[in-house]
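A single protein chain has been removed from this complex, and every other one stays in its place.
Right after this comes chain A.
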Amino acid sequence: MQYQWDFSLIFDNLPVLWRGVVVTLHLAAMCLLAGLALGFVIALMRLSKFAAARVFGRAFVEFFRNVPALIQLIWFYYAFPILIGAQMSPFMAAFLGITLNTAAFSAEIYRAGIQSLERGQWEGAMAIGMGRAQILRRIILPQVFQRMLPAFTNRAVEVAKVTSLASVISVQELMYQGRLLSSTYYRPLEILTAVGFIYLIVIYPLSLASMLMERRMARNQ
């Protein structure tokens, strides 16, 4: 094979790729924050004593966890505007799709974490007159937060990767810039390889953090 590698155009276009990285990180951070917050609410619904809330929570999780993220993004971009009668920016559609997906997964992390604590902790706190919200905030969450941390870091890794789907609805994140450059220069080999490596460089520290945390927790057990 006689292929002439030419990585110089990568360096020439670093500012473009960098703009993509910024959008990727921006989208990932927003989706993660909103997804974790919404996921917590959904988890509380799943653990509620009200059957209607439990059913809704369960349905939410199963729906957004089992429909491919790509379809959710495209649906919010092309279908949802028909329902609400207004156009939606690609970024907003991506944000909604990925956030709901993230919320479904993180709800399960919260729920499993909260339920992993023995019932005695609830009872010990109930016996001194604490209410449910107080028990959750003061007794349960501080204990399970550490257990949930590796799972949340994994989720952050997933979210960062899944943002690349947003290129399909022309959010100008890293993958989008990569595809744009590659069709401009007809150099997909160098450009897409470089884009892959940039994702790796951005995301690997998160994976590493997750691994280290799990190892540290295993030692502390």
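One rule holds for everything that comes next: contacts are C-beta pairs under 8 Å (C-beta built on N, C-alpha and C of every residue); 3 or more make two chains touch, one makes a residue touch a chain; residues count from 1.
We adopt the following convention: contacts and distances are computed from a predicted model.
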{"item": "Absent chain [UniProt protein name; select from \"tRNA modification GTPase MnmE\", \"Carbamoyl phosphate synthase small chain\", \"Amino acid ABC transporter ATP-binding protein, PAAT family\" or \"NADH-quinone oxidoreductase subunit\"]", "value": "\"Amino acid ABC transporter ATP-binding protein, PAAT family\""}
{"item": "Residue of A:A51, A:L83, A:I128 or A:A218 touching the missing chain in the full complex", "value": "A:I128"}
{"item": "Residues of chain A (touch criterion as defined above) contacting the omitted chain", "value": "120-121, 123-132, 134, 138-139, 142-143"}
